[in-house]
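The structure that follows is given in the form of structure tokens.
For this view, one protein chain was removed and the others were kept in their places.
Just so it is clear, A, B and C label the chains in written order, and each chain counts residues from 1 on its own.
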Amino acid sequence: MMTQFIYGLLFYIFLMLPPVANLVESIMITHMHMQMPMLVISGFLMAGIFLKRFPRFFEKWNSNGIPGITLFMIVIICWTIPRTMDEALTLQAIEAWKFISLPFLAGFPLRDSWKKLTKAGKNLIIIIFTVKYFGMGALYIWSEDQLCNNYLVIDQLTLGWGFITTAICLVIYLVYAFTVDPTKYE
Amino acid sequence: MFKNRHTNISLLVVILFGCVLFYIGTDGFKAFTEETARVNKLVDEQPEFPDVTLEDSKGRTYSLSEFEDKYLFITFLYTSCNTVCPQLEYNMAQVYDLLPQKYIGEDIVFLSISFDPERDDPSTLERYRKAFKSDGETWRMARIKDQNELDSLLEKFGVIVIPDGRGNFTHNSAFYLVDKNRRLIDVMDFTEIEAAAVKVTSILEKEVGVK
Amino acid sequence: MQTSVSQNKVVSGFKDKANKALGISRQDALISKSYLAVAFIALLLGGLLGLLQGLNRAGLLELPAWLNYYQILTAHGILLVVVLSAFFTIGYFYAGLSHTLGGLLPKVRKIAWIGFWTKIVGFVLVVIPILMNEASVMYTFYPPMAAHPMFYFGLALIVVGVWFLAAGAFINVAHWRKNHKGEHLPILAFFATGVFVLLVGATAFVAVEVLFMIIPWSLGWVDTINVMVARTLFWAFGHTAVNIWYLTAVSAWYVVIPKVIGGTRFNDYLTRVVVIALVIMNITGGFHHQIIDPGISLPIKFMHVFMSLAIGFPSLMTAYAMFRVFERTGRRKDAKGALGWIKKLPWGDVRFLSPFIAMAAFAPAGAGGIVQSTNQLDQVVHNTMWIVGHFHLTLGMSVIMTFFGVSYWLVPYISNRVLTPKMNKLGVIQTIIWTIGMVIMAFSMHTAGLFGAPRRTSYTTYGDFSSSLGWDPYMAAVGVGATLLLVAVIIQVYAVFNMMFFAPKGTTEFPIAEVEENEAKTPYMTERWGVWVVVMLIVIAMAYVLPLTDMIVNAPPGSPPFKTW
Partner (left out) sequence: MHLDEKIWLTLSFGMIMAFMVITGYQTFALEMGPPSNNELIDPQKVDETAPFNEPGIKQIGENEYEVVMTLQVFSFNPMDIEVPAGSTVHFTLTSKDVVHGFEIAGTNVNAMVMPGHIQKITQKFDEPGKYLVLCNEYCGAGHQVMSTTITVK
């Protein structure tokens, strides 16, 4: 757990280094599909030690995982709004909020909640993400307007296709989850 | 359900947090993109048109005092653009035609400003002007030669121009209305031609009525 | 023999008995035999063509008018990179599946044969236009150079054949897992699963390129083609393909070699993690072939440097694992001192010697690979002989020498014959000749490449420029290397067919090492291939959506087909 925390922290610091942050933020799709998930992962890694230190707190306030996963979803959805992404580039405060909210308000609760969810709950979350990704993909690809002022239109299109392909991957996973009965194998 | 009282409370807190977050993040569910937020903010703040030197398609050079006591109806463009700029100018021409003739040139001047001063020299602008049948007097096309002046204007008016490395720019487009005190008083959707025309007409009517 | 964990002992004990009683079923053996026979015939032909090339570039041999250097080069590449490697991999893994999963299912056998004939027909369709000099486009067939449409139809059939074989392997694996609930897939079958997943993933790209872009264009249905997109799709396949052959060799290093030297396998969990990592990160590595291409921005290229270098990490884990196993085995045999274990290794056994040299070669080969996937370093060596030297080290030594080592027990095993001491000696001699030939050739190629000698270029002095640049002696050395290699090829092919049809009858063991006793149980997570495949797809999507969208949306007007040879 301790080593995981250190790896997570190192990863978090690495992502905050200005050249690294600038590079991934210079392209829209890497900003949203690389930097943001990696921040969540860094939080996910760091969370373990806290869950172990304070099991009572999480047991008490997040017994079934629903509040945690809701918080996770809220933070993630917040960061898919075109405007927050734009403002992260122009306003320091929003950028700081990104580096705080994604690891600590998304990564942390995800770690605690995911294992508490039922199988159906997990699939529901993935379904929500699939629908959302198809929707965001369609929005970014077919939107008439330029949604983000700080990125080129081609960036927007690329991000749209990134959403669509990720959604397709999730559909493949869902098909796998619903057609293959693991009890036959495990 | 009651067994998990604490969990229910935390769920409630989380949802509340979410609502507040989205409310603040979108200015009360009004602005989901930076562009809307930008326009709302511009209209609130009414920034002043900075001092710049314009060079128009006839090669004349003048400062903003040229348009003293007149409203300005402005668009930003570059002539090598083959996507949104022609549409923008075409729509601008339609607004020009929709406005009552009596105001034009008297109380309001149309101005298309290029943010690509390197390529858009007067002769290029002249060609572009002719293509859109602007008269070069009541609707002028001009560049701002000084890059610093150009940048300060773009920044003040929230026009974001990103070169794509292939000789084109990605940029946001809108109609900008500047009043006689050189303050930006409105930013309008350039696809809503009639709405823009109606709005400008009513503002002018009010103004002229006062006079 | 060591004692194993009780459960393993029962399983392996049963397996040993079954093997001794049945050997491999004759029908399963026939499949593997056919694949291996094709593979080694391809080696013979490819090696012969390789010699012609080597002598030509050394300036010793002028090719007759009816035989074009580039025609030979195309055939050499396709025979060795597409036919030899693929057929060997399939023959080896199908034997492995049959052995570790208790025989192939009847329908899988049928699928394997359909796949075999599809591939053979595809291969014939590829060869005909090459022989007619209608397809001298190299194995990379970059548009807008356009070969005869038949060439592309052949390639498409080869891909379809691969898909059949992958499907067969998956069916057999799924069947086994249903009957062995909660158990870990036998390690060799685990490797096979990874290899076939990668084969499907990689060939999907080239299938899209060939079916949807090149065939309509070469038939004249569409006028032009997007050159960059085609090239990008090709390298998503092309680089992965060679990494698949490498993964096949790695499977023998992890599973077979420890048994041959009388030791135990490296940690089972880490082994499976390496396989999964290589599967997930592989396809995205192809981009470093395009480091000096126009039309891809620097941040994207930089990110793909990471994608390429990331593959180095599991490879370095492998290097550690191998030496750990050698050292451990040596110590069990009472080796003294820090390096005493080296003396305890069975150097006289070709089944060990050949793969060991292969592993040793992977050290410089891997280092060279890291150089090539690094932006600025690649610019120095891109498209020079350095690259040719590199893949002769990786494929010609690391992969092929492992395959040779495997053939000395696999061929007797499927033929119900034995490896005689005499044949073993011949194998050792063959290994030494091949090693010397390859070292001379690869070293000369790397050096000439550093000086700037271009690859894929028929003999030329550029108006005596080449001598002033100092390339000529190295190119002559390439000719010497090629000659030695052909000698080794002939011995190897002789050995394979001798062991297949003439060696003394008897039973040969399929060497699969056991895990270390008291090793912690591997978490079941490693078996969830569905999850790994989805992760792989997401990684691929992340890597390819960005440049491909840009290339398609900001495409230049396309190019019409050209025949420039």
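Simple rule for what comes next: a residue touches a chain if its C-beta (ideal position, glycine included) is under 8 Å from a C-beta of that chain, and two chains touch if they have at least 3 such contacts.
Values in this document were obtained by computation on a predicted structure and should not be read as measured data.
Between the chain not shown and the residues C:347, C:465, C:501 or C:524, the one that touches is C:465. The chain not shown here is touched by just one of C:306, C:347 or C:524, and that residue is C:306.
Contact with the chain that does not appear here is found for just one residue of C:67, C:124, C:222 or C:316, C:316. Checked against the full complex, the candidates C:67, C:219 or C:298 give a single residue touching the omitted chain, namely C:298. Remark: the residues of chain C touching the chain excluded from display are 68, 70, 73, 136, 138, 142, 144-145, 226-228, 231, 270, 290-298, 301-302, 305-306, 309-310, 312-313, 316-317, 320, 324, 370, 374-376, 378-380, 382-384, 451-460, 462-463, 465, 469, 554-560, 562, 564-565.
Assume only the chains that are shown with their structure count from here on.
The touch graph of these protein chains is an open line. The busiest chain interface, judged by C-beta pairs in contact, is A-B. Taking each chain's centre as the mean of its CA atoms, C is the chain most distant from chain B.
If each chain is reduced to the centroid of its CA atoms, chain A and chain B end up 35 Å from each other. Counting only residues that touch two or more partner chains, chain C has 554.
Taken residue by residue, chain A touches two or more other chains at 154, whereas all remaining positions touch fewer.
Partner chain C is touched in their complex by these residues of chain A: 23, 26-27, 29-30, 33-34, 154, 157-158, 161-162, 165-166, 168-170, 172-173, 176-177, 180, 184-186. Residue ranges of chain C in contact with chain A, taken from their complex: 174, 177-178, 181-182, 299-300, 302-303, 524, 527, 530-531, 533-534, 537-538, 541-542, 545-546, 549-550, 553-554. Every residue of chain A that touches chain B in the complex is listed here, in rising order: 60-64, 66-67, 70-71, 74, 78, 81-84, 86-87, 90, 145-154.
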